Every structure is written in C-alpha cells, then in structure tokens.
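One structure is given below, represented as structure tokens, and several questions about it will come after.
Right after this comes chain A.
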Amino acid sequence: MRVGLFIPCYIDQFYPQVAIATLQLLEKLGCDVSFPLQQTCCGQPMANSGFAGLSKGCDKNFVENFSGFDYIVAPSGSCVLHIKEHLEDQGHPKESERIRNNVYELTEFLTDILKVQHINASFPHSVGFHNSCHGQRGLHLSSMTETMLPAFSKPEQLLNMVKGIQLSNPERRDECCGFGGTFCVFEEAVSVKMGKDRVKEHEVNAVEYITGGDVSCLMHLEGILKRQGSSVKTIHIAEILNSEL
Partner candidate 1 sequence: MNAREKILNAIAANQPEAVPLPVIDKDTVISYNDVGMQFNTILESIGGKAVYIQDLQVLKESMNADKETGKFIVNTIKALGEVDEYVSSLSAAQLEKLEKAYIKGTVGVAENGAVWIYESQMLNRLVPFICQHLVLVIDKKDIVPTMHHAYEKIDTAQEGFGVFIAGPSKTADIEQSLVIGAHGARSATVYIIE
Partner candidate 2 sequence: MAKHAALSEKFIADEPRTDWHDETLWFVRQKRDKAAHGLPGWEQLRELASQIKNHTLSNLEKYLRQFEQQAKANGITVHWAADGDEHNKIIHDIIRKHNIEKIVKSKSMLTEECHLNEYLLRQGIEVVDTDLGERIVQFRKEPPSHIVLPAIHLKKQDVSETFHKHLQTEKGNNDPQYLTEAARQHLRDKFIQSELAITGVNFAVAETGGFVVCTNEGNADMGAHTAAVHIACMGFEKIIPKAEHLAVFLRLLARSATGQAITTYSSHFLKARPGQEMHIVIVDNGRSKQLGRKDFRNSLKCIRCAACFNTCPVYRRSGGHSYHTAVAGPLGSIINPNMDMKANADLPFASTLCGSCSNVCPVKIDIHEQLWKWRQVIVAEGYVDTGKKTGMRGMAYILAKPGMYRFVGKMGRWVMRVFPFMINNKLNAWYKQREMPEAPKQSFRDWYQKNRGK
C-alpha cells in the first residue's frame, strides 16, 4: 500500500511539525509513505476566490506528483475536499479521476482504510475539539448539528484512544471559526469576531489546547489567542495522535 503524503502549502512553510507528525504517525501505523518533492499547493485559495481557472497549473503539478500512489493522505480537510471536488488536469483525465477517488484526509484514512482500533499515544491535557467545516460538512468526518442523523465523529473517535486526554467540545459544537480562506482578510472584521467567539467558548471549558484537523482554522485561532496574550495553545490532531507514550 503506497501512500503519497500531500502536505498543504501553508503547513510545509509554517507548520512543518504537523507534517512531521503526520508522516511519523502513518509510518508507525505500517504505511509505506513517500513525500513527492515537487508538490506545491492544491489551488484552493484561487478557486475559492472565484479564480478556479487559475488553478490549472496547480492541478497539473498535483497530478504529476501524485500519480501512481494507492492512497494520497493529507492532514487537511479543506485541501482534500478541494482536490476531491475540483482536481482536473485536462492532459490526464483518468489519473485525475483516480486521484480524486483515492485522496483522504488523515483521520478518515485512519478510521476507514487502516481501521485503527488502538493508538499508542499519550496526551494528558485538557483539549478543546474544533470541527473544521470542510472536513465535517464536505467530507463527512463527523455528524452535523443541523441534520437529524445518528451522531459520530471520526477525529474524536481517534482522539479518545489517546491516554490521559480530556476532550471537550464548545457549546456551539460546529460553528465555523471564521478563517474561510481569503475571507480572513477581505472580511477581516467578521472573520476575527467569529474566531474570538470560538476561542471564548473553548476558554469556558478551561482548555490548555485547541485541536482540529485543519491548520488553517488553528492558525487563525492561534493568531487571536496570541494577540490576547492567552496561554491556550493550538495543536493539530496529527501531533496529538503521534505524541509519545
């Protein structure tokens, strides 16, 4: 089972520790993982801003890098959703389709493909869980408060396997953090207000960390926490699952 590691551009540049944790975790779970060296970005920032036509270069590069893997795994719900819904390299339609059908976000890869039942990790801290929207509503990583369907959560299922963790949820279980891609700067006031409100709900639970599956959300919340001088830290779910016993 050859796994291609897809690391979103902003993780590669600003949060390499998340990528390292993802790689180590997958290797611990017995995967043969490769990181294609020429990967750049999935193209979502342009596409979500209305410039889907400008992502062709990214699409082409993505297909070149990720052909020939059984699975492509990324520690990011939104990037994976974008690839699933929009990857199209006109020069390689079949390979594009194959990739779209075999790209996974990290937690769903662990629960659905590797069918992980135990994780040897320890993280004795109080952690607030943030449901990142694209992973939740787009990839169905967990049930949603709006719909009257049975409750489940792939990321929380995995987190609950970690020794010592005290997991909590904010009162508004799946309200958006306000990052929203370029929204975070073009509608700055609303974006920050949404983030501040999220942070407040976690602080009520006296958490030491806020975690989730998308670094974009965490980066935005972290920016607010730091500006507030808060001691609450953000951490990606891969880092918790990869923490040592």
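As a selection rule, all candidates are chains of the complex that A comes from, given by their letters.
List of remarks:
Heads up, the rule we're going with is that contacts are C-beta pairs under 8 Å (C-beta built on N, C-alpha and C of every residue); 3 or more make two chains touch, one makes a residue touch a chain; residues count from 1.
Model, not experiment: these values are computed from the prediction.
Among the candidates 1 or 2, the one that touches chain A within this complex is 2.
In the complex of the two chains, the chain A residues touching candidate 2 come out as 7, 9, 11-16, 19-20, 23, 34-35, 37-41, 43, 45-46, 48-58, 60-61, 133-134, 137-138, 144-149, 172, 174-176, 178-181, 183-195, 197, 219-220, 222-224, 226-227.
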